[in-house]
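I'd like to ask some things about the structure below.
With one protein chain held back, the other chains of the complex are shown just where they sit.
Chain lettering (A and B) follows the sequence in which the chains are written, and residue indices restart at 1 in each chain.
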Amino acid sequence: MSAAKRVQQWATFARSWHIFDCKWQDPYESANIIKKYLMGLHKPIYHPMNDCGDVVVAINSRDIALRGDEWRTRAYFHHTGYPGGASWTLAWELHNKDPTMIIKKAVYRAMKGNLQRRHTMQRLFIYPGENVPEDVLQNVTNQIRQIRLVPTRLDQIPEEVTKTYPKVMDYPEDYVLK
Amino acid sequence: MALIRRCVPLFAKVVRIHPVTTQAQKIHRWVAPTLMELKRREKKVGGKKINPRNTFLEWNLEAELYAFAQRLNEDFDSDLLLQAFTDRSYVIKEEMKQKELEFDIKMKDNRELVEIGDQFINAYIQNYLEVVLPKFPMEGVKGVRKFLTSEAILANVSLHLGTKDIILAAEYPVDNFILANTFKAIVGALLDSSGEERAAHFVRDFVITQLQGQDVNEYLPIEDPWSMLTSIVKKDGTTIEPRLIGETGRNTLLACYRVGLYVDKKMVSSGFGESVAIAKEMAAREALKKIFGTEDTMKPINFKLDGIPKPTSQTRYQITAS
């Protein structure tokens, strides 16, 4: 194979590293997006035998947002294999024990249950906060867009913006706020 | 009633559908044991005995030679054609046989025709390539010509033209060297029989078309593309700026880098690589391909030029040994 063809193949099958910020995101919606990048479904060269999946680094997994009262009511099942080894753990308990488990289980559930699943899951790195190791962060060259809008906290808007923002109405000067 | 019932199958047409052209799904029981037994017998004798075609009962050398000429749509002088197919080894073998029988039929062998044909093929291909790849350096043109006139290519062409059965040689099956020589001899015979133009078209249609689908740049070896590129560009007075325009997985084994070359802030070419140095080298090679007019998106090589084309005096880059 000539050098040009070798290099072209290297580039076409290169594995990219993507980063995804899980803050305020629903893990099950995000899992659908993340699984596409992990399996390589976003590439036109996709084939299940091709090993064309990319690496996804998920950060801020501690700040995920489950819907409704799922934190209180969703239970994760685990069986050790031994008799009497069934356990039902609620979402908030699991999250306290290991903040990366919920998003990991969500991505695992989103994928097809074939023999490639375990191998593909090894390409997913989850970090509970913003703290990512240097060498992993250096590899990352693309960011996956979130699904949900992260609402801006009112006390985190800078002062100049609040002062110059156009107002529809304003209280008169001598009005006393209760 | 009973009579009618019994007669119905006699009158009604019993239509059985036998599939005619579909293959049988079943492989018969006797197929595998038969093949195994045949293989055993072959091994015992020591390999398959393949008889050369000209020892068969249905063989007419004159008819084969005529058909060969007609198939290629060419006119050959029949003596020259027979001479082209006779190999030196066959002549030697015949002379040894004839010594014993005290015969004396002189058979001409194809050595002179091979030389004439070889010279013509090389000259014509050199000419053609110079016209068809006007900016390609001479070393590259020479490399492509060497590839096209290599023994493997000419032997392959010769095989697919049907010379394998007609060649008169001492041992069968014929090896590549004899096949390639036969092809050159045929070109020599055609040159003598029909003239330069017809021989030129023959070489063009069978040898030069082997370039179809091949990357011409493989036959131009460049050791240091970056220094070559800078020296070319220096003559015009501009500088090339290499920039890293993409990377994936820097700390991994599968790291991929993309380097782009810019002249006056406009991208000239880009290259990929396992490391930044390799990517820069490949980008330089791409830029050189564009200068030589042989990039991947070049216009396909024209295989329809008639006669003996004349190369125009265009500027070709000279790779001087520094």
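In the analysis below, a residue touches a chain if its C-beta (ideal position, glycine included) is under 8 Å from a C-beta of that chain, and two chains touch if they have at least 3 such contacts.
Criterion: contacts and distances are computed from a predicted model.
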Exercise. With one chain of the assembly withheld, which option in "Large ribosomal subunit protein mL43", "Protein YIF1", "Skp1-related protein" or "COI1 F-box domain-containing protein" matches that chain's UniProt protein name?
Worked result: "Large ribosomal subunit protein mL43"
Problem set entry | Full-complex contact with the absent chain, from A:Thr12, A:Thr73 or A:Gln122 | A:Thr12
Problem set entry | Residue, one of A:Leu38, A:Ile59 or A:Ile103, that touches the chain absent here | A:Ile59
Problem set entry | Hidden partner interface residues of chain B, rising order | 23, 25, 27, 57-58, 60, 63-64, 66-68, 70-73, 156-157, 159-162, 164-165, 201, 204-206, 208-210, 212-213, 244-246, 248, 256, 258, 272, 296-297, 303
Seminar exercise, completed: Residues of chain A touching the missing chain are 8, 11-12, 14, 16, 19-21, 43-45, 59, 137, 140-150, 165-166, 168
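Definition applied: only the chains that are shown with their structure count from here on.
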Seminar exercise, completed: The chain B residues in contact with chain A across the complex are 215, 217-218, 246-252, 254, 256, 258, 271-274, 278-279, 282, 285
Exercise. If you look only at chain A, which of its residues touch chain B in the complex?
Worked result: 2-4, 7-8, 10-11, 14-17, 55, 135, 138-139, 141
